[in-house]
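For this view, one protein chain was removed and the others were kept in their places.
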Amino acid sequence: MDLRFTPEERAFREEVRTFIRENLPADTRDRMKLGHPPRKEDTVRWQRILNAKGWAAFSWPTEWGGPGWTAIQKMIFLEENLMAPAPELLSFNITMLGPVLIQFGTEAQKKRFLPRAANLDDWWCQGFSEPGAGSDLASLKTAAKLDGDHYVVNGQKIWTSTAHHADWCFVLVRTDPNARKRQEGISFLLVDMKTPGVTVRPIISIDGSHHLNEVFFDDVKVPVDMRIHAENKGWDVAKYLLGNERTGIARLGKSRERVNAAVAMARDVNFGGQPLIQDQTFRQRVAQLQVDMKALEITQYRVVSAYDKAKGGGKPDPLSSVLKVKGTELLQATTELAVDVAGPMATPIWARELEALNEPDDLLEAASAGTGSYLMLRAASIYGGTNEIQKNILTKAVLGL
Amino acid sequence: MDLRFTPEERAFREEVRTFIRENLPADTRDRMKLGHPPRKEDTVRWQRILNAKGWAAFSWPTEWGGPGWTAIQKMIFLEENLMAPAPELLSFNITMLGPVLIQFGTEAQKKRFLPRAANLDDWWCQGFSEPGAGSDLASLKTAAKLDGDHYVVNGQKIWTSTAHHADWCFVLVRTDPNARKRQEGISFLLVDMKTPGVTVRPIISIDGSHHLNEVFFDDVKVPVDMRIHAENKGWDVAKYLLGNERTGIARLGKSRERVNAAVAMARDVNFGGQPLIQDQTFRQRVAQLQVDMKALEITQYRVVSAYDKAKGGGKPDPLSSVLKVKGTELLQATTELAVDVAGPMATPIWARELEALNEPDDLLEAASAGTGSYLMLRAASIYGGTNEIQKNILTKAVLGL
Amino acid sequence: MDFEPSEDQRLLVESVTRMLGDTYGFAQRKTYMALPEGYSPAIWLQFAEQGLLGVPFAEEYGGFGGGAEDVMLVMQAFGRALVLEPYLSTVVLAGTALNVAGNLDQKAAILPAIAEGSLKMAFAHSERQARYDLTDVVTTATRNGSGWVLDGSKTVVSHGEAADKIVVSARTGGDRHDSDGITLFLVDASAAGVARRGYIGRDDTRAADIALANVPVSDADVLGEVGNGLPIIQRVVEAGIAATAGETVGAMEAMNEMTLEYSKTRVQFGNPIGSYQVVQHRLADMFMAQEQGRGMAMLATMSIDNPDDAARAHDIALAKVGIAQAGRYVSQSAVQMHGGIGMTEEYAVGHYFRRCMVIERLFGDPAYYLNRLAAEVA
Partner (left out) sequence: MDFEPSEDQRLLVESVTRMLGDTYGFAQRKTYMALPEGYSPAIWLQFAEQGLLGVPFAEEYGGFGGGAEDVMLVMQAFGRALVLEPYLSTVVLAGTALNVAGNLDQKAAILPAIAEGSLKMAFAHSERQARYDLTDVVTTATRNGSGWVLDGSKTVVSHGEAADKIVVSARTGGDRHDSDGITLFLVDASAAGVARRGYIGRDDTRAADIALANVPVSDADVLGEVGNGLPIIQRVVEAGIAATAGETVGAMEAMNEMTLEYSKTRVQFGNPIGSYQVVQHRLADMFMAQEQGRGMAMLATMSIDNPDDAARAHDIALAKVGIAQAGRYVSQSAVQMHGGIGMTEEYAVGHYFRRCMVIERLFGDPAYYLNRLAAEVA
């Protein structure tokens, strides 16, 4: 037992930090420092830079282009990337589809999709949730009928983030409506978004952004060889995907970046005649967040390194529910800090105005974008299994109740 | 709608405050200011002083010696009494047994017990909870068999506070083990604690105090005329008792008194070279408690005056669950404030030492007694229906779920 | 104390509620948002016909002669419907300024016009550098012959675009943070040198930045005493806090009703989510927050006419903190209990969430008022 970072780990962090500093495009960094989400082109450009360096497929085995990092190294890499702040790797490609293909895909499927996923030549999205199937995923209804060498898919998905950017979508469909258990009639298909019958309708979120979509499938033909794993075994694939090592699920680096942004803003706003950063109460609130972020950081290293040791590929690690709950609580607490610092400047949707008037004002833009991320991250405790569901998981898996 | 106190109400508060200031025995007040619970003799002496004034039976109809106050007046009286701080009226006598006798008692029972209860000539205790019947009261097992003109009672009660002081106990017993519904086989008896077969065993609480007891009934003979209401109708009596106007259930005055005590102590303890009371974080914590106490105060006035208007005698007011939950949260938050102010002085059980050494030291004694009340009030969210149960009640009664 | 609404108040609430029921469904509201004004001038006239625009004004000025309680009840109904119209800025803020400090001519000229719906107003006090400090004013008013000239800029002025007349604060003396030397002026929105840049707020309502360059104002348009505007501003802010507290109560009621209804209909794992105890207790907590918050709105309401300045400021601070915290808790919980649908623009709950977020920082936020309360601890 040695609870300190090894010299190698410290050196690795330095290497990552330096590479990001030297290679992250300035316009991307500047927009994100103000609290804006990355644009599609920011994400594509940065993932390709990382891929050229051999880091994009950070969690994949070396044979498929992974860097062969330890769990601690992966963690360090993700944290530094978020703190930069730099665009996150497209998780649909890297942490979802990639491992699934590697585990269940045919050679042809791997050869065709993995390299393009790593380089973001294909933008993938996830077709799981349905209007009636949120936390209760297994109740999904989208149907796929086998017809010769292809499936015919009909149904609707919802909350499909970035579907409007996506080239491909991995979709859970019901191939056996009569299966004994709901989980047993489900298959996992890869759908080209350009296929006739696929319609994407935007969902505008409460921050005014277009991130989510509804996706409709109307007699969409999907070749049989676009099915992953056996027919009616899609639930195993989904469980593997959802349970797979959830490194970075806490997105702690994002919370740290938000606190840094709030502290920076607090230097420039007034509180009773002095800069807000001088206010003892504000400082204590930041201190409490530092405590909570540090606690989560250590838990995170413990979880991923234990996971690594256990070689628990695919088996859901119940402790990752702790990371999800505490991580999202922090994402919400830290963006709430930023919006409280913004004060009255959080009220107008400045960014829109400023773009319109093309009058750059970093403080107002940071206030407005920071408010947007506060609003958007109210969803953090909802997506990927609500925090209520996460506690149910802990209750059963850890406490055995 | 007029949300201000009337001149009459303000005058009444002044009258109560003055009477308490002029008549509360100094030794009682001084001990309680340090955070000690009142001794038996403190409670008896003070209730008799109030009874002589005509205020002890504050919630009873005038025909039975009540002062005929409005709900707001009752509230003001209880708050001022707690803030003094003065011993609370013995609730078993005044808010539990009294209303029950008045509603269900025979003339003989009323004449015999009400005046003595008001004057605390009889100290009553409550025999409801049993080892297997806590929040789930209706599962009680203590049995009473009718044998001629008396019942023979066998069984055990627990958490019986002040049973070791008590002359009498009102007890729920099972008179029909074969009743269709558990609630239908229960009767309500008055038991003289001097009856042969009654044994009281102390339970020491985590603050080291002897407040609770186990009470064992071993072939205890109880005359039939000591039964309240009809046989097997005891559950109606219990429901009435528990649901009856729960004025003062929040014990807000106690919370206010604890904050005042903590603030006073904070003047005399050091925090980074200045008195703790100068610390901004401490002051903000007090301010937040003032906000929460004020919110509860108003809710309390709304609940009791609505109750008064509705003349809802006996029907449980679901909103009283809000008073219980928020009131106990505040009792715990305010005693926690006091124990945090005490700092290291909260560690030793000083009071005991100081008594032994007879070296009076108000600061240490306040720290020690304040710690005792912090520990004791961990029970506030447990007794009288845990806060979890209170929320269940709200869920059903208010939300209709 | 008497918490029961009077007969008149019951009728007032009934009529407002009926009108909003007919005219202000969530879908109808969307169409008002889409209008160039960002609200419905037609609805504004209906408010006038119903007498709502004169609630706090004396009958001699065409008002309803109502008290703070009446305003609270109206704002509560508006909070439930997420009303977009400039009621707060016109009737509550500017109205209070005139009630408190207006001379007979000013009242006679303005209050009846407000009450009949022909005059909309805004209250332009906040400046960017001030954040929440009421004394932090750098806009200047300099003597010019028999009148004044205003220079400076005001920010996030609620309905600044819609206003025909604007109450503007400016320094006639003293330095940036001084309590003395602030004066209020009645400025025509159309006056030379007034430039307004409007924008939409997170709460769907319009606000504006207002630039004042050499704006001429006559002596007759000085509101209250020269150099002694701060006490008026405080009364206006307190009235605004009480009114928005009532509005928050209405918003909480609406969110809690929506969430309760959703919990009965949304099925997951074979049961309505309202059958799960954790959801039930969350709803119970939301209900408790609503009721505690309602008490705080009552506290603000019963305080604003308290002649004791210190006691009034103390109670208003308590109320502002309590209602803001209640609103934040209820709106965050309402979104969480709704799940994904609560995060969407098409669904109402997110709009209530954002309105509460905006109200929380109108006239100062909880940290600001807790700080003020902490200073009094002794």
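We just call them A, B and C in the order they show up, numbering each chain from 1.
Throughout what follows, a contact is a pair of C-beta atoms (placed from the backbone, for glycine too) under 8 Å apart; a residue touches a chain by one contact, two chains touch by 3 or more.
Keep in mind that what you see is a predicted model, and the values were worked out from it rather than measured.
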For the full complex, which residue in B:24, B:226 or B:346 touches the chain that was left out?
B:346
List every residue of chain C that touches the chain not included in the displayed model.
276-278, 281
What residue numbers in chain B mark contact with the hidden partner chain?
129, 132, 134-136, 158-159, 203-206, 208, 212, 269-273, 276, 279, 281-282, 339-340, 343-350, 352-353, 357, 371, 375, 378-379, 381-383, 386-388, 391
Chain A residues that touch the omitted chain in the full complex:
1-6, 9, 72, 263, 277, 280, 283-284, 286-288, 290-292, 294-299, 301-302, 305-306, 309, 319, 322, 325-326, 388, 391-392, 394-395, 398-399, 401
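By our rule, only the chains that are shown with their structure count from here on.
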Inter-centroid spacing, chain C versus chain B (mean Cα positions, whole Å):
42
Taking the mean of the C-alpha atoms as each chain's centre, how many Å separate chain A from chain C?
39
Taking the mean of the C-alpha atoms as each chain's centre, how many Å separate chain A from chain B?
52
Note the residues in chain B that touch 2 or more other chains, in rising order.
280, 284
Sequence positions of chain C contacting 2 or more other chains:
370-371
